[in-house]
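Below is one structure; the comments refer to it alone.
Excluded from the complex is one protein chain; the other protein chains are retained at their positions.
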Amino acid sequence: MGYTGEYAGEYTREELLICAIARMLEGCRNIAVGTASPIPGSAALLMQALTGGTSRASILGSNIHNPFNDGGPELFDRAGQGRVDAFFLGGGQIDGEANINLVSTGPYPEPDTRFPGSFGSAYLYFSVPRVILFREEHSRRVFVDKVDFISAPGWSPPGVHRPGGPHALITSLCIFLYDKEHRRFRLDGLLPGATLEQVRDNTGFDFDCPDDVGPVAPPEPDWIALIHSRIAEEISETYPEFARNRLDWQG
Amino acid sequence: MGYTGEYAGEYTREELLICAIARMLEGCRNIAVGTASPIPGSAALLMQALTGGTSRASILGSNIHNPFNDGGPELFDRAGQGRVDAFFLGGGQIDGEANINLVSTGPYPEPDTRFPGSFGSAYLYFSVPRVILFREEHSRRVFVDKVDFISAPGWSPPGVHRPGGPHALITSLCIFLYDKEHRRFRLDGLLPGATLEQVRDNTGFDFDCPDDVGPVAPPEPDWIALIHSRIAEEISETYPEFARNRLDWQG
Amino acid sequence: MDTPENYISADEIASRIPDGALIGVPKEDGGVAMEVTRALIRRGARNLRLLTVPVSSMQADILIGAGCVSEIETSGVSMGEFGYAPCFRRAVQDGAIAMRDATCPALYAELQASEKGSPFQPLRGIIGSDVLAHRADWKVIDNPFAEGGGDPIVLLPAVRPDVALFHARYGDRHGNVWVGPKRECVLLAHASASTFVTVEEIWDGNLMEDDRMLAGTIPPVYVDAVAHAKRGAWPLSLANCYGRDCEHLRDYVKAAKSPEGFADYLKQHVHAEQAVA
Partner (left out) sequence: MDTPENYISADEIASRIPDGALIGVPKEDGGVAMEVTRALIRRGARNLRLLTVPVSSMQADILIGAGCVSEIETSGVSMGEFGYAPCFRRAVQDGAIAMRDATCPALYAELQASEKGSPFQPLRGIIGSDVLAHRADWKVIDNPFAEGGGDPIVLLPAVRPDVALFHARYGDRHGNVWVGPKRECVLLAHASASTFVTVEEIWDGNLMEDDRMLAGTIPPVYVDAVAHAKRGAWPLSLANCYGRDCEHLRDYVKAAKSPEGFADYLKQHVHAEQAVA
C-alpha cells in the first residue's frame, strides 16, 4: 500500500497490476468497480478502451464512467439479473476457501479491530460470475487460515443459488486463481522480485502450487502508454490523488 | 348513465352525487380517484377545495391534481402503506356482500360478456380504508345476488390482513352504507324521485333497510356554486366532455 | 437535429420482435409505441404474448383484432371514455385469445422481481379473489414474519418480457432515451431481456450528462435499438407533447365493433400508412 515508483527497472507495480487485472476481464460486457478501488478501476477503464466500449466500465463515484444512472439499488439489481460480469472485492481478512471478512477481527460484535463493514459483498459475491479479490498487503494478518467473520463465503453448498463467486486473488506478491471445485487457491504467477518462499511465509492459508509457477506476464508496452494517457485522465475524475501520485498524471 | 340536466327542479343529479360523495370523504387526507370517474373526481376536488388542501385529491390521468409523480406503481405503494384514505371502485356486477366483478359474466375464461378487467381492485379494496362503490346504473343486471367472478371480495375471513374495504355504494337511485360486521348493505338514503319499492325491484341482492329511510340530503348551495366554477374547471383537465356536458362548464 | 445514424426504423423494430415474443407495453399515458404497433400488424406478427403495464387501450385492442396476439396478461383493456375495447371483448368472448387476468400492482410486482433478479415478490391483498383462483403461477404462503402463524400473503413470480416496447419523448445520439417521470417505462426496460424504443424528438447533446434530464433517462445499457417516430404514439397521447386524437379514437371504436369495420380501419390507417407517410 502506498508504494510508488519504478519497479523491476522497466515498469511500475501499478502498470503490472492494471494489466494483469485487465487480462482477467476479457470477454466481460459489464465491469463494475466499487469504492476505494483505483487499480481495478484503471483496469476496467483500460479494458473499455481496448474493446472500443464493448466492455463497459462502471466506476462507483464517477459521473462519467457509469452506464447506470438510477441510484443506489441499481448496481445490485443489475447484478442480480446477471448483467454484471465482473466485480472487485477486498477484505481485512481473506482465507484459503476465499471467505472474506470486511467486518472485524476478534469476537463479534465487540471486536479487536473494526473494519468499515461488508458493503455489498454478501450479495455481489453470489451474483457476479467473475469476482476478483484485490488486496495489496500480502501478510499473515490478512491472508489467514480462517476469517474471524464471514462477510461473504467463498463457496456455497449445493442447492444454494449462486451463479457468482471468486475468480482470482491479486496481491503485491502474486496472483492466485481460485479453484471452485476444490475450494482452494492455486498460485498462478509471481510478481517481479517475489519468491515462492516469500509467498508461503506471508500466507496464512494452504494453497496449491504448480511446479512451474513463473512470473506474471509483463505489461504490454502499448497498454502502458494508454495507462499514462487516456486511462490516467479518466481515473483522475474519481481518484485524483492516485492518478497524480501513482500514474504520474499531470493533467 | 348518460343522464344529463335538471333534476328535481332545483339541482342536478351530478350536483347531488358530488355533494353526497364529498360528505363521505370528510377527514380523509389522501383521496385517490381511478379511471373513468368524473363524479368521484369532482367530489374529491370539492373536498380538497373545501378543506384548503388538507384533503388532497389524486386524480388519475391529471397532470395537475396529482400529489404523486413517481409513475404507475406509486399509488399502490402508497395505498399499501395506508397513506391513501379513500378510493372509488365500480363493477360490472356488485353483490350483496360487496363482492365486485370487473371481469366478465357467465363462465370464465370464455364469458358471455367481457368487461375491461379487475384493474387495481383486488389490491386497493384490501388496502384503502374507505372504498366507495359508485355505479350509476341501478338494475338487477348490475346488483346481483352473487357475482359471476370476484375481482375483489367484499370481506375477508379472520387472519387475512385487510385494513381496507367497502364503505358505501352509490347508485342513481340511492345510497347504501356497508355493514362490515354483518357483511350486508344497509339503505341510507333515496335520491329524489326514487322509491324504496323501486330500489327493491331493481336490486338483485337482499339488503337491510331502516324503517325511516329518507332522502339523501340536498347539495349545499355554496357547494353547488363551487362545483360550477372551480371544480368544473379543475375536472375539465381530465374529463373535458363531462365538465362541458354535465357541469355546464363553458371554459 | 438529424436522426442519429445508429437509429433504425419503426418497421425494423417490428421485424426484430419475433413471433411468439412476450412483449411488455405501458399503459395509455405511459408512451405507447403505436407506430411500431402498426408496423407489427403490417409485418403479420403472430402469437405475440402481451403484458400490459398494467393496462392497455387501443394498442392491445388493435393487435388482438389483427390476429397478432395469442395471449394477454393484463389488469384491464378499455377504450376509457370511448367505451369498451371491441376487439378485446370479441376475442375473449370467442375464446380466441388466452386470458391471464391480473391486478395492477401484481403486474408491477412481477416486473420488479425480474428487475431485481429475485424469484418472486410478495403482495398484500388479492386473497379470496377469482383473479388469484385462476392464476396457478401465483402462490400463497403464510407470512414468515407473522407472530403465531397464519397471515396468508400472495407471492408473484418474476416475469421477464422478451421485449419492452414504448415511445419516449427524447432520444440522443448516444443511445439514451428520456421518459421523464414515466417510471413504468424504466421498470419495463430494467425488467426485460431486450428493449426497443421509438422517440418523438432527437435531443441535441448527451442526456446522461444533463443534470436535469438524468433522472428521467434510460441509458443504452438497457436499450437495444431506437427509432425516430414523430407522433409515434398517435392516436394516443404523449405527455406534455400532444393529447389523444379523440375523434380518431371514437371512429376507431365505432369501426372496430364489427370485424368488417375493423378490416376497413386497418386497410385505411395501417396498411396504407407507409404509402401516406
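By written order: A, B and C. Residues from 1 in each chain.
By our rule, a contact is a pair of C-beta atoms (placed from the backbone, for glycine too) under 8 Å apart; a residue touches a chain by one contact, two chains touch by 3 or more.
Everything numeric in this text was worked out from a predicted model, so none of it was measured.
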Which of C:I8, C:L22, C:A193 or C:L214 contacts the chain that the document leaves out: C:L214
From C:I23, C:L50, C:I127 or C:I153, residue that would touch the chain that is not displayed: C:I153
Which of C:R124, C:H228 or C:R244 contacts the chain that the document leaves out: C:R124
Touch criterion as defined above, residue of A:T12, A:S58 or A:S104 at the omitted chain: A:S104
Absent chain, residues of chain A that touch it: 35-36, 61, 63, 69-74, 76-77, 80, 102-104, 108-127, 149-153, 156-157, 159-162, 239, 241
Residues in chain C touching the chain absent from view: 117-124, 139, 141, 143-146, 151, 153, 155, 157, 179-181, 183, 211-216, 239-240
Residues of chain B in contact with the chain not shown: 30, 56, 64, 67-70, 76-83, 127
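Methods note: only the chains that are shown with their structure count from here on.
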Remotest chain, chain C as reference, centres from CA atoms: A
Chain A and chain C: spacing of chain centres that average the CA atoms, whole Å: 41
Junction residues of chain B, two or more chains touched: none
Touching two or more other chains - residues of chain C: 186
